[in-house]
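Here is the structure we will look at, set down as structure tokens.
For this depiction, one protein chain was excluded, whereas all remaining protein chains were kept in their positions.
Labels run A, B and C following the written order; every chain starts at residue 1.
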Amino acid sequence: MRFEAPRSVEEAVTALAGQTGAHVLAGGTDLLVKLRAEMIEPELIVDIKRIAGMRDVVAEDGGWRIGAAVSGAEMGEHAGLCADWPGVVEAVGLIGSTQVQGRATLAGNLCNASPAADSVPAMVAAGAVVRVVGPKGTRDVAVIDIPKAPGKTTLAAGEFIASVFLPARGARSGDAYLRFIPRTEMDIAVVGCGIALSLDAAGRVAAARVSLGAVGPKVMLVDAAAEAIQGRVLDEAALADLAAVCSAAATPIDDKRGTVDFRRHVSGVLARRAAVIAEARAKGEQA
Amino acid sequence: MVKVLLWGSLADLAGGAREVAVEAATLRELLDGLARDHPGLRPELDRGVSVSIDGRIYNDSWFTPIGPESEVVLLKRLQGG
Amino acid sequence: MALDDTKKTKDFKVVGTRPNRPDGIDKVTGRARFGADMVAPGMLTGRILRSPHAHARILRIDTSKAEALPGVKAVVTRADFGDVPDHVANVIDNCMAGDKALYDGHAVAAVAANSAAVARKALKLIEVEYEVLPHVTDVDAAMKPGAPVLHEGWQQETVPAGYSGNVISRVEFGHGDVEAGLAKADRVVARTYRTGATHQGYIEPHACLATMSADGQGDLWVCTQGHYMVRNVCAAILGMEQGQLRVTASEIGGGFGGKTVVFLEPVALMLAKKSGRPVKMVMSRSEVLRATGPTASTSIDVRIGMKKDGRITAAFAELRYQGGAYPGSPVDMGSMSAFAPYDLENVKTVGWDVVSNRPKAAAYRAPGAPMAAFAVESAIDELARGFGLDPLAVRLMNGAKEGTRASYGPTYPAIGLIATLEAAHTHPHWTAPLGENQGRGVACGFWFNFGGDTCVSLNVTPDGTVTVSEGNPDIGGSRASMTMMAAEELGIPYDQVRTIIADTGSLGQNEVTDGSRVTFAVGLATIEAARAAKREMCKRAAMIWGIDEEAVEWEDGAARPAGPNAGKFPPMTIKEIAAVASNTGGPIAGHHEVTAEGAGVSFGTHMVDVEVDPDTGATRILRYTVFQDAGRAVHPSYVEGQFQGGAVQGIGWALNEEYIYGEDGILQNAGFLDYRIPVASDLPMIDTVILEIPNPGHPYGVRGVGETPIVPPLAAVANAVSAAAGVRMTRLPMSPPRVLAAMQAAKG
Partner (left out) sequence: MSRIHVTTTVNGDATEFLCDAEATLLDVLRDELGLTGTKEGCGTGDCGACSVTVDGRLVCSCLMLGAEAEGREITTIEGMAAGDTLHPLQQKFIEMAALQCGICTPGILVAAKSLLERNPDPSEEEVRYWLAGNLCRCTGYDKIIRAVMETAADMRRAS
């Protein structure tokens, strides 16, 4: 195995081009676990952290462009991100321990392509777009289109994610992400739910994006959930409808972390709770 | 004679008696006497037992004295963690 | 000289205080050397190839390609060990599979190579041809006729006809007439309870460093709860004389019973023997979970009858414990301890030891008792609540006391159960208000505690300070406790004594650090060794003063003339006597070798408040209080630490920890990610109340305290969750999906 730490995107693309068994290293919190477990035996590891800009958070078009090597801890310390996309920041903050937070990244969480990745439903709800670089140039891709199947992404050979773009939050808007785990920390999500919504002047839901994690082979954007609350005040009836739609939309499996029935039920529970938080944030309340 | 209380399944192997009498003044004499008088107990005795004498539990000390009025109870060999 | 046999509380100067531990600085600075921290010149790395099948016949192992790989210095399989004595046959078969691999992770071969990378590569070159066999991992399934049988012909004479060969033994305890007693009850609860298999979960993986010389001498550095056990077992397996194998215990990073057996050690020695080089082996976490530890999973039927005033009329439990691939589940201990806290006229327990395709169960803190207590204490709680009675009052009414005939046979001497119950009953926790979705549970627990072979050597140095050598690895502060007892007995300051853990070449046989025995048994031997040294020092003073030995007594660290005819001499301190030791007969020491008997049994009562989320079934522990009899708390901080640690391990067992096997018999959660031990944010502070009912079998009244604290929490938490959720939980762990499903089923 070889290790390279290129200083530019071009160098990284060159290093990865045509190299079989090459893996990109950002935070490494998934990659090193797989390496150690001998699930992967790379020929080459390309550390992208020394590429200019990879560790920066930059304001762009009213939103934020987050370098692929920005850690969860750094996001949590960024006042602008925390103010605009608290749900995304909280979601990335849920990944692993304080120690893991010191390294784990949004891009890595996405490329690991686990259906249970915490930050991914939050990014999907936020309408995040990633900038993919590779031998054929640069392209912007919606986060929802990156995961293909458990452990697999739509990235082509030699491509990697250079940054994640969170769009402008918009007026009267808020987001939230909740997950269910058996302990209070250190577990993989049994169910995750991200919601981003905007309210109209009357406090009705003007637009919403609702996503679910860990209840299907990949993250899902639940359009029916958004439709269920569209134009409504988030009263008990609306929340109950939201919960029912999310429970129905979930297509989970039984595994060591949870059962089908449990995951379906909790999908609705989390959607309801996350919606209340997102609504409060959209109203400018502390939540 | 010392009266020895046997646990339930051990009693079955000693002919059904929950209590047997053995001529013994020490733990060693007690264990030897039980094996001699009740051959059915031998496999369990060979696997090892603990013995409660007047409420104190002994595992190994052969020459622990046993009085004729002592309360003697055989126990499965204790394990710990 | 006059020496009191027992000290009274008011006399203690050191015991009962909280000095800093002698190994503290090493452990907070990273200097302390644990199992994996040792190196030797020319050292090789050893690694183990493990079975990917739950049950398979090993048809052929071809190691030739691995042996040919450059850098590989030795390859070992079961064949290298040949025939071994009967008493270690199962031990080596568990360390290295023979004809069959009996569980996922069972070792089948090992290599030693000059780097970890080469060793890893070599494992891949070992070809093993398996014939995969049907497997069974569930205890009830393993007992059924027709279940895949692990070992033909191993069933003991105690098992009636009609059971699978996996049922190894049956045991029965009790007295009275259970059926007649149940007939007198106003209500009988009859339920089946199940517990998952848990792992001891020590944070330090098993590790050792072995060397073997051509002349047959061996040395082993190892993290273990008992290096004398390691010596004896490894010597038997390798056909060595015990005196030729010197074992040194490293600092030990947790054990809880899981390091009372060997796993790597015989293999490392064999690799060292074949390679002629030192071999270091360190397990990965997944190896620890797949192939060491765990405890038994259980299925337990309980029937208890109660009068409406709370009096128990009869109690019955049938306990089925699968202990993994070899006989020896802790069902005997479970059967003996199940009803130990109660004064019962009619009681019976039946225990079944069952093998299955899982790693062989190792002891885990009060082995066998927590599961039995979970079942029994749940049933008692259900009865008490059903009659609208105070669960603590019911336990006080039925609780065992001095003179009670224990369910396992003997009559109790002075014991502390009632004291713990009374302390719980009057504690503010018991009457604190509870909120919505919250519940409070209580439960009692019992453990035997042991003594066993123990040696202590106490030496007085020329400057009059003292060294104590003991042979039991210090797993939770025992060097501090021994130092305290030596200082107490000698009447000198704590910092004038240093205690070390000696290697197997330095002391006689020592029983493993288990059964909560160390503070009791090693403490007893330390006190006796100090008394021997005091006698010698009194003798030296008598020589110097020219008076009779009998006319000298020891007090406050000095020899003093005593009695009317002793004469008037100023006291001679330990330092003064030590300074002239060479002139008065030579170096001064005391030592004591004993098979300690008379460890006092111990009882505890736990109280816990929980909140259950009605929407998700998630349980949060809100408040927890432990009440336990310590006999005498030598270092109260470490007693509290045992209470707290045991309680939290029990909370983990109750809520989240379990071995999860797939249909394929493969362990699905062999890592700390999905084997979920409690984390700091899961817990509140764990309050403790230490009761002190002295053990008459120890000079200072000490009882073991380490194991009892894990006995009550499974039931205490289950009783609290059942109260909060409004439905009786009978299966552990009470994971959120199980609690939610139970709540939904109860709602209909």
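Everything below uses one rule, namely that a residue touches a chain if its C-beta (ideal position, glycine included) is under 8 Å from a C-beta of that chain, and two chains touch if they have at least 3 such contacts.
Small disclaimer: the values here were computed from a predicted structure and weren't measured.
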**Item:** Touch partners, limited to displayed chains, of the chain removed from view
**Value:** A, C
**Request:** Consider the whole complex, including the chain that is not shown, and state which of C:Ile203, C:Ala393, C:Ala432 or C:Ala746 touches that chain.
**Result:** C:Ile203
**Prompt:** Which one touches the absent chain: C:Ala142, C:Leu655, C:Ile686 or C:Val702?
**Reply:** C:Ile686
**Asked** Just one of A:Val88, A:Ile144, A:Met186 or A:Val222 touches the chain that is missing; which is it?
**Response** A:Met186
**Fill in**
The missing chain sits against subunit C at residues 18, 20-21, 23-34, 36-37, 117, 200-205, 251-256, 282, 284-285, 475-477, 635, 637-638, 640-641, 644-649, 671-673, 677-681, 683, 685-686
**Residues of subunit A in contact with the chain not shown** = 1-3, 5, 25, 27-29, 32-33, 35-37, 45, 47, 49, 71, 73, 96-100, 102-103, 184-186
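Everything that follows uses one rule, which is that only the chains that are shown with their structure count from here on.
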**Between subunit A and subunit B, centroid-to-centroid distance (C-alpha), Å** = 67
**Request:** State, to the nearest whole Å, the distance from the C-alpha centre of subunit A to the C-alpha centre of subunit C.
**Result:** 44
**Complete:** Per the touch rule, the subunit A residues reaching subunit C in their complex are 37-38, 180, 182-188, 190, 256-259, 261-262, 265-266, 269
**Residue ranges of subunit B touching subunit C (in the complex, touch as defined)** = 5, 7-9, 12-13, 18, 43-44, 52, 54-61, 64, 71, 73-81
**Prompt:** Across the complex, what residues on subunit C touch subunit A?
**Reply:** 120, 286, 615-618, 620, 655-656, 660, 668-669, 672-674, 676, 678-679, 681-682, 735-737, 740-741
